[in-house]
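Below is the structure I would like to discuss, written out as C-alpha cells.
The other protein chains are all here in position, but one chain of the complex has been omitted.
After this line comes chain A, so read on.
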Amino acid sequence: MSATEYERTPAIAEKGYETPLAHDLEAIWESKPGIRGFLSTVDHKEIGIRYLVTSFVFLVLGGIEALVMRLQLAGPNKSLLTPEQYNELFSMHGLTMIFLYALPVLSGFSNYLFPLVLGSRDMAFPRLNAFSYWVYVASGIFMYASLVLGFAPNDGWFSYVPYALKPYNPGPNMDFYALGMIFYGVSTTVGSANFVVTFLRMRAPGMSINRVPILTWGTVTVSFGNLFAVPAVSLAFLMMWADRQFNTHFFTPETGGQPLLWQHLFWMFAHPWVYVVVLPAMGLVSDALPIFCRRPIVGYTVVVLGTITTMVLGFGVWLHHMFATGLPFLALSFFSAASFVITIPSAVAVFAWIATIWTGRPVITTAFLFFAGFIAMFVIGGVSGVMTAAVPADRQLTDTYFVVAHLHYVLIGINLFAVMGALYVWFPKITGRLMSERLGRWNFWLVFVGFNLGFFPMHVTGLMGMPRRIYTYPDGLGWDTLNLITTMGAFVLAIGILLLLINLAISRRGGAPAGPNPWDGPTLEWATPSPPPPYNFPVIPLVASRHPLWEERLGETEAGHSEIHRGPVLADGKEALATTALDAQPDVILKMPEDSYAPFVVTLAMAVAFTGLLLANWWVAGIGGLAILIGSLVWLWPEAALAQKARRPA
C-alpha cells in the first residue's frame, strides 16, 4: 500500500447540531458513563473543567494557609504558630498558589477553550492532555502528603540552599518538594507541548495566525517559555535531591559547591514563570473585555507582539531576584536595564485595554468589573515592580513586605482577577447557566476592597522595614497597626472568594439558561451550544476573519464569509482536521485516539516511582519505573484504527 491510497477529500456539507450526522458524532465522541469514563476520558472539555475545579481546591487550601499566617501576624509577638509551623505554612502557601493554582487554573481555561475557539474537535494530543492533568493532580497530592504527614517543605517556594540541604534540614520535608517539583514539571512540559502543537496545527481552515483569539496567543507563548524554563528547575531540584541523598556537593560550599548556582537555576525558571502565570490571564482579558466594550480590541497585533516580547525578555531578567547577592554592579546594571525595558510591552497591553474601554461602550457586568479592576491592579503591581528594577532601591525593598505586596498585586491582580472575570464570562458556556449578577457584585466588591485593604498597606509595612518570612515581630517598630489592617483585609478577601464559590454552586443548577451566546461574543466557542457536545462542531468551520460571529456587523468580509455550519464532514471514527501552521490551509485528516486508561495508569506508576525515590527504596522506585515503561508501551502501541483509511469501517 502506498501513501496515496489513503488520500481522501472530505465532503463539504451544511450540517447543524440537530442532524443525523451530529447524532453519529455524539456516539463516536462521547466518553463512557460512570467511573470508566471518568478514568479514561480524553475530552478536552472534561479535562479543562477538572483543571479548573482542582486548581480552585488548591486555591482554597492555599488561602486557608494564608489566613492562619495572617492570624499569627495580626499583632506583635503572637504564638499561635511555632516558627517551624509558620515556615511550613508560608512554604506550602507559596508553592500551592504559584504551582498548584496559578498555572493550572489557566491551563483549565486553555484546555476547555483551545479547541472551541480554534474550531477544532480536541487538542492535538488528547491522551497527553489527560496525562498532564493526572500528573498535575498526583504531584499536588504528593506535595500535600508532606503536610498531612507533618513534614511539609519549610524553605519557601524558592528553597535556597544550603538551608534546604541535609545538615540544616534533615527531615524528608525538602525531599517531598524536590521530587514533587520534578514530578509536577512533567505535567507542565507535556501540557505545554500539547498547547504549542494544537495552536500551530489544529486551527479551523482559514484561521490564519493573525486571526486567532489572543487567549491562545497568551497560552502558546508561555507554553514555548515553559519548554525552555522548566528544564532548569527540574535539573535544579534533581541536583538538590542528589545533594541530599547522595552527597553530590553541587551546592555545598565547604566541598567546592556553589550556593549561588541554585539561585541562578531557580530564578532562570522562576522569573519566566511569573509571566507564565500572567500572560494567559492577560490573554483571557484581551478577548473577553472587548465583548463588554462592544468593539474589537484596540491594537490586536501589537498586543500579541507585546505578549511574545514579554516572554522573551522574561528570560533576561532573572538576576533582579539576586541584586543583593554581591554580584558586581556591572553585571547587575544589565539586568536592571532589562527589568525596566520589560515594562514597555506590558504598557502596550494596558493602553490597548484602556483604549478599548474609551472607544467602546462598556456594559457593566460583573465580569467587566473584574477586568476593569484587573487593569488598575495590574498597574499597581507593575509600577512597584519597576521600583525593584532599580538596583540601589531594590537593595532596600527586596525581602521586605514591599515585595510581598508587589507580588500579590501581580498574582492576585493579574491572575485571580482575570480568572474570576473569565469565570463569569465562560461559566455559561461550560454549564449552560448564567452566574448570578447580584451575588457577582458582592463578590467583586468584597474581593476588590478586601484585597486592597489587605495588600496595599503591605507596601508601607515594607517601606517601614518589615522583612519577609518572619514568624513574628516585636512591637515598637511601627508594624503593628499595618499588620492588623492587612489581616482584616485578608479575611474580607476570603469572604469575597467564598461568595464566588457560593455563586458557582448555586448557578450551576439554578442559574438562568444561557443559550449558546449570552454575551454576543465574536469567537467560535459562542457558535456552539452551551454546554458544547463532545465533538464540538458537526462540521469543521471555515473562518474568514478574526471575529467570525461579528464579521458581518463589522464589515470584516474582505476575505469572504466565515461558515460555521458548512464545512468538511469528518465522521469516519474520531477525526479532526490539521491545518498548516501559518495560513491554516487544510493539510491532513487526523485520526484521534479513543479514551484510554493508559494516562491514568502511567501516572499511578510515576507516583509509585517517586514514592520509592522519596523513601530511598530503590526496589519500589524500580518497580514504578518498570510500570511506567510498560504503561507507555501499551499507551503507544500502534493501532490500526488510528491509521488513515479511505472508507468508513463497516
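Basically, a residue touches a chain if its C-beta (ideal position, glycine included) is under 8 Å from a C-beta of that chain, and two chains touch if they have at least 3 such contacts; residues count from 1.
Here is the rule we use: contacts and distances are computed from a predicted model.
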Protein that the absent chain corresponds to, by UniProt name, given "Transport permease protein", "Nitrous-oxide reductase", "Fe-S cluster assembly protein SufD" or "Sulfurtransferase complex subunit TusC": "Nitrous-oxide reductase"
Touch with the omitted chain, as defined above, among A:390, A:581, A:604 or A:642: A:390
Hidden partner chain, touching residue among A:41, A:336, A:415 or A:536: A:336
Which of A:74, A:220, A:372 or A:418 contacts the chain that the document leaves out: A:372
Touch criterion as defined above, residue of A:10, A:37, A:75 or A:162 at the omitted chain: A:162
Residue in contact with the excluded chain [from A:209, A:463, A:581 or A:642]: A:463
Where the missing chain touches chain A, by residue: 82-84, 87, 155-156, 160, 162-163, 168, 253-254, 257-260, 291-292, 294-296, 298-299, 302, 324-326, 329, 332-333, 336-337, 340-341, 343-344, 347-348, 350-352, 354-365, 368, 372, 375-376, 379-380, 383-384, 386-387, 389-400, 434, 437, 463-478, 514, 518-520, 522, 550, 553-555
